[in-house]
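In this view, the complex is presented without one of its protein chains, the others remaining in place.
Let's turn to chain A:
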Amino acid sequence: MSSTSQKHKEFVAEPMGEKPVNALAGIGEVLGKKLEEKGFDKAYVVLGQFLVLKKDEELFKDWLKDTCGANAKQQRDCYGCLKEWCDAFL
């Protein structure tokens, strides 16, 4: 079994639809609020940013850190979550 969290599994199991941004793995209340303030109020908006950065790991993690102050683990979780979602549905 992989070391992904329950949140990750739930997110990658289905299309994200209108899920809020804190449905993303690695994004809790605090980070979610910061992202919402910057206009990233839904998970799909963060997905948009992920895609526009061409799914590049380093760039996305940097962006996440700069935008909401995510630490390395949170960056990793969020990136992994979105990447797997894209692999399944995009």
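By our rule, contacts are C-beta pairs under 8 Å (C-beta built on N, C-alpha and C of every residue); 3 or more make two chains touch, one makes a residue touch a chain; residues count from 1.
Following the convention adopted for this analysis, contacts and distances are computed from a predicted model.
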{"item": "Protein name as given in UniProt for the chain not displayed, \"Succinate dehydrogenase cytochrome b560 subunit, mitochondrial\", \"UDP-N-acetylglucosamine transferase subunit ALG14\", \"N-acetyltransferase domain-containing protein\" or \"LEM domain containing 1\"", "value": "\"LEM domain containing 1\""}
{"item": "Residues from chain A at the interface with the omitted partner, ascending", "value": "9, 12-15, 49, 52-54, 56, 58-59, 62-63, 66, 88-89"}
